[in-house]
Structures are given as C-alpha cells and as structure tokens.
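Questions regarding the structure given below will be posed in turn.
A protein chain is absent from this complex, but the other protein chains hold their places.
By letter and in written order, the chains are A, B and C; residue numbering begins at 1 in each of them.
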Amino acid sequence: MSNVWGKSIRVSIFGESHGKGIGIILDGLPPGKDIDIDEINFYMDKRSPGKDELSTSRRERDEVEILSGLFNGKTTGAPLCGVIRNSDVRSSDYNPDLPRPGTADLTAYIKYHGYNDYRGGGHFSGRLTAPLTFAGSIARQILKRDRISIGAHILKISDVSDERFSEINHELLEELSKSSFPLINKKVQEDMKASILRAKEDSDSVGGVIECAAIGIPSGLGSPFFDSMESSISSMMFSIPAVKGIEFGAGFDIASMKGSEANDEIYLKDGSFYTKTNHGGGINGGITNGMPIVFRLAFRPTPSIKKPQNTVNLKTMTNTEISIQGRHDPCIVKRALVVVESALALCILDSMLSDRW
Amino acid sequence: MSNVWGKSIRVSIFGESHGKGIGIILDGLPPGKDIDIDEINFYMDKRSPGKDELSTSRRERDEVEILSGLFNGKTTGAPLCGVIRNSDVRSSDYNPDLPRPGTADLTAYIKYHGYNDYRGGGHFSGRLTAPLTFAGSIARQILKRDRISIGAHILKISDVSDERFSEINHELLEELSKSSFPLINKKVQEDMKASILRAKEDSDSVGGVIECAAIGIPSGLGSPFFDSMESSISSMMFSIPAVKGIEFGAGFDIASMKGSEANDEIYLKDGSFYTKTNHGGGINGGITNGMPIVFRLAFRPTPSIKKPQNTVNLKTMTNTEISIQGRHDPCIVKRALVVVESALALCILDSMLSDRW
Amino acid sequence: MSNVWGKSIRVSIFGESHGKGIGIILDGLPPGKDIDIDEINFYMDKRSPGKDELSTSRRERDEVEILSGLFNGKTTGAPLCGVIRNSDVRSSDYNPDLPRPGTADLTAYIKYHGYNDYRGGGHFSGRLTAPLTFAGSIARQILKRDRISIGAHILKISDVSDERFSEINHELLEELSKSSFPLINKKVQEDMKASILRAKEDSDSVGGVIECAAIGIPSGLGSPFFDSMESSISSMMFSIPAVKGIEFGAGFDIASMKGSEANDEIYLKDGSFYTKTNHGGGINGGITNGMPIVFRLAFRPTPSIKKPQNTVNLKTMTNTEISIQGRHDPCIVKRALVVVESALALCILDSMLSDRW
Partner (left out) sequence: MSNVWGKSIRVSIFGESHGKGIGIILDGLPPGKDIDIDEINFYMDKRSPGKDELSTSRRERDEVEILSGLFNGKTTGAPLCGVIRNSDVRSSDYNPDLPRPGTADLTAYIKYHGYNDYRGGGHFSGRLTAPLTFAGSIARQILKRDRISIGAHILKISDVSDERFSEINHELLEELSKSSFPLINKKVQEDMKASILRAKEDSDSVGGVIECAAIGIPSGLGSPFFDSMESSISSMMFSIPAVKGIEFGAGFDIASMKGSEANDEIYLKDGSFYTKTNHGGGINGGITNGMPIVFRLAFRPTPSIKKPQNTVNLKTMTNTEISIQGRHDPCIVKRALVVVESALALCILDSMLSDRW
C-alpha cells in the first residue's frame, strides 16, 4: 500500500490521470478551523498548467469539490475529502505498449502485471500533486494563523542558478509564495526562462532545484530515529514525482566542512535560543531547534520529450524507439514550487499535532 | 513516537548511550532462516570504534545477546530481540548544562523538558546505530541467499573524493563490504586518512559522503507516493545521526541535465529489461526497475570537538563557551559505512515482504 | 485520527450523513481482479433502507461512483475510491442543541468542540456503513474466487432467538447472504418481525444479535498478540455503529466450560487437520486453524426513538426532554447483516495479503 501518510493527520490520496477523478482525504484536522476557499484556489492555480508558454498547453481546471469535513466554512474534525474531476484528457496520446524512458510506465507495468491504468501515467501522473496541493493548502492556512510561514524559490533551472536563502523572514516567504516565478536574485529570471524555452524548441526538457524554507517553527518537533523531522519531510517529498534528492541546511556541502565550521553555535537573546549559522537547516538530532527549516530538492527534467529515444515494445517484446507527442511541460520546476510548499505544510502540521505530550 | 519503522518487518529500537543497554526488536522475519552469528559479529566489528588512530579510543564491545526469536540457529518467526550492554562509559565527560553545538543536546533538552538522559548524547547517540547494524545484518543474510548484494564506499572525506560507482557487480560490492576503508579508486586512501588525522590534530573533525549500492533487486518493489522506494530508504537513512542529505542515481546533478540525457533508455536483452544509463538509481516512479539501487548520503563532521565554541549555560541561562573533552571520532564516515549498508538491507527486505500481492 | 484501517489493504472512510457525499478509498488491492458491479449493487441494496415496513421510509439510493482504481472492469492496483452522493436528507429533523440519548451527539459535541456536522448524526451516522459495505463487497468478490464464503444470520431480535450455526457449508452461507431475512430456523421469522413492528408501534426500537461465519479460510492467518485474528476482526466490527459486544466460537459460554469440554480436539482426515468441535471459532492463539471463523455481535436498539427521553439543552445548559421525529429504523439488525459480512471480508483479505512470508 502506498496512499496513506501521517501520524496525527492522515492523508489518503487516490486517482489516475485519465480516470474519472482524483482526490484526497485529510483526516485528523482540528475542528473549528476557518477554511478560505479562495486561498486554496490561489494555490491550486499556481500548480495548474496552461498559463504561459513555459508550461504545457493542457488546461486542467483543478476545481476541488469538498465532499465532507467542512461545515459552515469550518473544519468539523471529521475526514475532509476533496475531489477533482478529470477533463481535457487526450488518452490517445498514450500507447500502453511503449513505456516512456524515465517514467513509471515500465515499473508500473511490471508491478501491476499490466493492469495499471497507463493513460497519462495513471496513478503516477504529476497530476496527483493537485490533491496534495489542496490538502497542503488547508494545512498551510492553519499554520499561518500560528505565524508559521512557508515559501520556496527556484534555485536552479538547468545550469542557471539563483542565490540560496540568506536572511529569511515572513515577508520574503510570503512574497515568494505569491510570485509566479519566485527568485531571491530576480536578475536570473530571463536566463532561466530562456533555458526552458530553448529546451522546448529542442523537443527536450530541463530539470532544476527548488529551495524551500519555513519559519515560526516551534522547537521540539520531530523525534529521534525513524520519525526524525528529516525522515518525515523526506518521505513526503520523495512522493512528489521527479524528486531525486533532498538536502537539509548545508546539505552535501557539509561534507567538506570542518566540525568547527559546520556546528551552529548557540546563543541566547531575549530569553530565546538561536544559532549563529543554520547549517543544520533548523534540525538537530531529528528535532527542530526553532531556526528556519531549510531544504533543497533536485527535480529531474520532464521525462516525456519529443526527441526519439530507445525503448521496448511490450507487446512484441522487441527493442524500438519512441517519440512522445503529448502536451508536456518542458520544465516542471515552476509548477512544483507550490506542491513542495504544500507538502511541507502537511509535515509541519502533522508534527505539531503528534510530537508533544 | 519514533522508535518503530517498517511495514512487514517492524524494527523497534531503544536505549541510551550511558544507560544499562541498547537494543532492537526485529519482528516479521520469515521463520526458518539460518542466522550466522559470526557474520553478524563481523559487521558489528566494522562499526565498533577503537581499532585505529582514525577513530575514538573508546572501546565498545558491542556484543549482542539475542533474547528471543532464534531457536536452533534459525529464526522462529516471532520477534527477534538483541540487546547490547553498555560499558566503558565516562559520563563525567558530559555536562548537562552546556549543550554541544551541532548535537541534539539542546533540542532534546527542549523536547523532553530537561528529563532526557543527556549522558553521551543519550538516545541520540551514534551508539544507537549498533543495534541498527545488528538488525540490518540479519536482513542482509536473508537477502544474500536471494543473490542480493549490498556495498558502500567512501565517496568523499572533507575535500578528498573517490570516484562514483560505474560498473557494479556482486564481487565489487562484496569486496567493498569486507574492506576496512572501501574505495573505488584506492589511490585516494592516503589523502583521506591524512585529512582525518589533520582534523584530529587540529581538535576539529571532518565530514564526508558515502555512496551505497545494491544489486539483484527484484523489479516492482516500492509504491507510488508515500511508500515510494525513495521515501522508504530516505526515512530510514535520515534516522542515522549526522546524515543531512540523500540523493538517488544522478541526484542533484540531474537538475542540470536535459531530459534526453537524464532519461534512462530501455532495452531488452535475453528477455529482461535493462536501462543504458542508471540516472534514476534503479527507481522509477518510486518503484524498482531491476537496475542497481544507488544513492549517496552527506555526513556532517562530528559535532563534538575540542575547539572552543559558543554555547549557552542552561542553568544560568547565559552565553558561554564549551570545549568538549570526550573521546570522539574525528570522522564518523568510516564507521558509518556498515550502518548504511545494514539500514538499506532492512529497507529492501521490508519492501520484498510488503510490496507484492 | 480514525478513518484508516488495515495492514496490507488500507481502508480510508469519509463523509457525513447530510453533507455532499460519503465514500471510501480501498488501497492495496491486487491488480487484475474482475469487479462485478451488479454484485456490489446487490449487497448495497441489502443494506439500503426503505424497502419494507420493517425499516425507515427514508430512501437512500446508495449508488456508488467509482472514481479510480478500476480500468477495463479490473482493479488496477492503485487506490480504488468509491463515492456515494447524499440525497433525500431532511436536516430539519435534527436539533443541534438536544443530543439524542444513546447516540454520539453529545460525545461528538464535546470532542469536536461543537464544530461537528450534527445533521443526521454526521460522520457517526449508520449511513457510513454504506461505503464500508461497498469496500467489503469488493474484498468479498476476490475471496469468493478463492472459495471463501461468508454469511450471517439473525440470531436474535429482542427476545426471539434463532439457532446458532451447527453445520456450516458454502451453500448455507451463500443462501444466508442472499436472503432478505436470513435465519437457520425459519420458523422464528414471524415472531421476530412481530417484535420489530410492536416496537415501531410503541415509538420504540429493539436490538439483536448477528452471527456470522466464514469458511474456506486458510490456516495460519493472524498473528500472536496485537494482530491476533480476533484483534483485527473486533477492531473492525466495533467501528460499526451500535455494536456493543463480540464473541468468537463458544464466546461467553466458554467461561462455564471445563477445559476438557472447551478444547477442540484435533484429528487428521485425508491429510488435513480438523477439530471435532469449534469452540475456538476457527482461531487458536490468534491464528486461524482452517475451521470456520464464527463470531457473534450484540447490536443495541436504534437509539433514535419517538418516546420522550431526558436529555440536556446544550444552548441553555438545562435539563429537558426530547422526542425524536426523524424516519428511523425500529431495528437495524436486518440491514446490518451485509455490513458485518462485508467488514469480515475486509479483515480476511487484509490478513491473507499480510500474514505470510
């Protein structure tokens, strides 16, 4: 099984890209929380495609119908289920016999003995991040009222890089989360966009890196060992299709540091603990220390490209070639930003409801 | 809660560094499996310290007493519990009032309201990787009989790098897993050791990167979304103290690739599926494709160093300094290799027992 | 949290009686299983009300729309979600200020701080057994192809009793599961029905006992301790509203037996193990022994009755009276039969997919 996540909140996801609908159940939400549907829609729109030349021309409305768990505009405490109908699907673009390299086509075929709904990637489609964004948007609203802010920016597209987070505050994260192309150093925007368009013209695609942060985090979240905050966040983030790496704080750079550099020295100010640096990404021993949570995710380039590639024909069991004709994003990083922010909101809310006595 | 991991096998860990003992329960093991105690002891010894100048002079015996689950040398199917007594502890080295920067001292103090056993890092100690290695060594034996091999090498110590895996076969992984300083390119060994000793002389420490691989993996393990193979492995690996990043296959490098480069093209040979490259690290859409599983972990430098650092006095609530006098490894990467291999064995066995119909 | 059940299959339920809809996700189903929608509808109809004078005149259609997990008439292996729209609701029958004795009205009010959707009992409504029946009907079809049959009969309504199971075979269980008023001794039918109608005329309600059995069960299902087959079945059955007791095999009668009577003596026939009696209800030490699983459930009388009862006014916080006007079943036992059978199917399928090596 694979579709359930969480300790105190329980996220259950379902759906296939070209089936009747996709959706999510979010259980364990505290009752009496006001839910702002407009805010949810804002986040859903950030994820949805078809808005500019940088993404697929496929138009998904991503309108969520809430079937339960909401009464008079507030959470009831009972499971909240949101459903999104599928529409504008072009299943004819998909040939079940030719697995697309870099996708789950072949592994799903093997795992499910050929019975998986292959159309549009089925249950493995990036489209499933829509219900995840919906659920995360609800968690995010609840966190926001506790003065917890979450924001992400594009750190890299292909070989064009933004700067990493230095100073992090609520205003910056708010701004990033509202921006359609969030960057710390806005000067790299044109180069990034150019690199995406170039890939598109080449019938190819590009990947990138997203950096995400959250502030206002209570210290003491997470647990030693298997429920470390990093374990929880990484298990969630690797459920986002295309993620191939995660690093917290200084991440892989910490391997080249001396202990005296890597250690975040502690000091007191106005009765609260702080660290001078944040190489730990807000987490020590699996537990939050109150500093910003910071992590980065590596996103692979969209695997569905027009360029011809080698693959096998599952029917004839022979080697062959494929050139993928569907409407695919040349780069999914931009649309993935809000998914990452939403997924982090679920992790933080779950820990806040669990990791206490 | 934090001490339980797994779907079909259930790993429950316990213990504090300077308490009476540490240990682990491993439930869900298939019955009737021969357990080779000598092989377990070999792996336990690889992790244990005090063997050379590169690690702490603290001498832990790490002898595991198996209390249950083993009968006539075979698994019974009932929970298998292994206990390791603590000895050679010098609790006087630890001052509960001065949290060591970079450790869990402060976060544990906050989370547990000061009631945590602070001695030697308590439940957060790297010592807890001993029972994890024990449990993993059992899983590993079971996998080995299915022709699944696991091996790791040091990819980096401070700024000295080994080569990444290219050709991976059973012999190489076996050799790496038996080596006391496993490398692909053995020429870098002296530089790596020198870099560790230099840090030791400087009262400092260094970090590094471990690269681990497994072959013989059945295709079809793992699940879409929250039980993706990457989710499972990463949630386990981040429970190893000092890990701050994980990447699969091409990892963060994939962000700079084109789709046409990143995609692992598929071909048939002798009726089996293969990919020409392995940028996915053996996993597509969260599910194994039969190619080697490959991932890398960033390890931070040992936080406990003699060099003076800023911290706070929790009793007086004032800013102060700390110079740590205990016997600590200048680099834990070498000892962590077998921990990583063992942890991966648990992940693979758990998936093999779960992810099927 | 409360809405997720299962080890290998994962059942996630949602919905409120008078909200937009109710439903269920069933994850972990093996792929490639043919699903017969007509058979599902037959079971759904057995549960649905409004068919005769013995049940409420409320007419629920209980038509399930399957949103995912089914492709070309077969399971895909991905989560299967079924949704039932609510209709024919008369929310005006419900007054949030007057909790109905014997229901969850007061406890839900307390737990959810008054934010629960109180209409029709909300998430606590017996209506939620519709998605459970849907999910169970799918499990049941899969079991049936493995020659596992499940059937239940009314053992008691008020003070009128049927006979307990003696000889159990596939034909009997099949017949019971198809019958609209299943009994071993059909002669008690009129008395039972009379007792229900009498309660209805008295503005009152009656309870009863359901006895359920399953045959064709593989031996070796279940586990010692917390996943004993009895633990699994009871945790599921107590989620059915109105159940207040469960007993396996001889149940409470076993307390008065001698060991020499209670023990089910073992014998071999044609190479298979059997027991002469089945006081254990097919389970020893939490593990199935291959004999029929037999258990009984006590159902309380419908709490919603017209007869005036004492309660409190939550708004004025004063003692008062309530006379409930809604359309309620004078006895829910008859409609609960198929719910129990379905719930058992989920338990058995979950164990068959989990309790093996």
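Just so we're on the same page, a contact is a pair of C-beta atoms (placed from the backbone, for glycine too) under 8 Å apart; a residue touches a chain by one contact, two chains touch by 3 or more.
What you are looking at is a predicted structure, and each value in this text was computed from that prediction instead of being measured.
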item: Sole residue of C:Ile66, C:Val209, C:Ile293 or C:Leu344 that reaches the chain not shown, by the stated touch rule; value: C:Val209
item: Contact partner of the left-out chain, one of B:Arg10, B:Lys51, B:Arg164 or B:Lys307; value: B:Arg10
item: Listed residues B:Pro49, B:Pro99 or B:Gly122, member touching the removed chain; value: B:Gly122
item: Touch criterion as defined above, residue of C:Leu54, C:Leu67, C:Ile168 or C:Met236 at the omitted chain; value: C:Met236
item: Hidden partner interface residues of subunit B, rising order; value: 1-4, 6, 8-10, 12-16, 19-23, 25, 27-28, 31-32, 65-69, 71, 74-81, 83, 111-117, 122-123
item: Absent-chain interface as seen on subunit A, which is shown; value: 8, 30-31, 77-78, 224, 353-354, 357
item: Footprint left on subunit C by the chain that the document does not show; value: 1-5, 7, 11, 13, 99, 101-104, 106-108, 110-111, 123-124, 128, 156, 158-159, 199, 202, 204-209, 219-220, 223-228, 230-232, 234-236, 238-239, 241, 243-268, 271, 273, 275-276, 279-281, 283-289, 296, 298-305, 307, 309-312, 317-319, 355
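Methods note: only the chains that are shown with their structure count from here on.
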item: Copies subunit B and subunit A - interface residue numbers shared by over half, same or different; value: same
item: Interchain centroid distance [CA atoms averaged], subunit B/subunit C, Å; value: 46
item: Multi-chain contact residues (two or more partners), subunit A; value: 1-4, 13, 111, 123
